[in-house]
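Yeah, one chain of the complex is gone here, protein chain that is, but the others are all in their spots.
Up next, chain A:
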Amino acid sequence: MSEFRMPSLGADMESGTLVEWNIRPGERVERGQIVCVVETQKGAIDVEIWETGTVERLVAEEGDKVPVGEVMAVILAEGEKAEGEAAGQEAPVEPSPAEAPQAPSPRAPDVSPPVPPHAAATGGRRRISPAARKRAGELGLDPANVSGSGPGGAITLADIEQAPEAPAGPRPARRAAGHDAHAAMRQAIAAAMARSKREIPHYYLGHTLSAEPTLEWLAAYNAERSVAERLIFPVLQLRAVAMALQEVPALNGWFVDGAFRPAEGVHLGVAIALRGGGLVAPALHDADRLDPDAMMAALRDLLTRARKDRLRSSELTAAGLTVTNLGDLGVDSVQGVIYPPQVALVGFGRIAERPWVRDGRVVAARCLQVSLAADHRVTDGAIGARFLTRLTDLLTEPDRLWPP
């Protein structure tokens, strides 16, 4: 028997609201299946289960606000019988207290999200002073998004008062609509970005490259395909980042509890601006293993679901590095803010024609600026430079992106 618990879907998540169950007692569940929808500040998230078995019972009810790590459902492994049946008893409903603090159910290794520092799945309370709690209530602010500066890391009144403005009124119990959802997301972004700038000593490196060879490669690739099958340039950017990360793994992971924890696998956070405002950066899983078409499909799927509020739990915490591309919006370069607890962010600007020296002559070339923001606690400029150089090489020699 195992317990399905509220997952941690972000560094500062304290609890989530169960919007709906997709499963019923007695039903079979498969590993990777989406079993429920949880409302978080990042929107409604489809939550997956990492176990195959049968639903014995649902503990959480729709509408419940469930702390991270709290049991939501009890799952019987294949072939396992319910406790009561095994013992020949009628009413085995409540688990004994000794059973309650079992370890969370194991997750699939390839998508195992890091447990971010503040959201260890213990269900333990965060320290917050009574005055801070009261003030947070008055402001309608969720203290889960505030980091503490008081004794023992407690959240103090000043932490709350310096936190970003919160929407007035009680928090919605169900899927938040319109303004509230945006305000909540704004809060989440504000908290994460403020934490990043407060805690992470960023260093920034930049490089300008001629995108001509890669654009030519892309044009040739797409020439033989229907519109629906064509690749877009960001796929090549993501691929290049994924390959460069394989060689410089020190930028792929998380800074947790004062130490770097490398990511297993290359899952790239893709920054996606949402219509109507806000931003999410779900993970594109295994970006180093996908062929061009699979990567295009994965990216398209991710974009579509992000905009429909249908992201999955495994996509929210798996990314070891985030890529942001503001080229579409016409900017030349990006000096990014790292998404904690990640340790680096890669930014792409627009592709624009510029004077470029080739073979001793100035020519017009379509150029691209790529930047790296990295956490100086984890890496130094030399490693950042090695990564950026490798990335530049890959983006200028496209034949190396998917070597035969």
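Heads up, the rule we're going with is that a contact is a pair of C-beta atoms (placed from the backbone, for glycine too) under 8 Å apart; a residue touches a chain by one contact, two chains touch by 3 or more; residues count from 1.
Quick note on the criterion: contacts and distances are computed from a predicted model.
Entry comment: the absent subunit's protein name, as recorded by UniProt, is "2-oxoisovalerate dehydrogenase subunit beta", drawn from "2-oxoisovalerate dehydrogenase subunit beta", "Carbohydrate ABC transporter membrane protein 1 (CUT1 family)", "Amino acid permease" or "Biopolymer transport protein ExbD". Although one chain is not drawn, the whole complex shows that of A:Thr54, A:Ser129 or A:Gln237 it is A:Ser129 that touches it. If you put the hidden chain back, the residue from A:Gly32, A:Gly150 or A:Pro213 that touches it is A:Gly150. Residues 129-134, 149-152, 154, 156-158 of chain A touch the missing chain (whole complex, contact as defined above).
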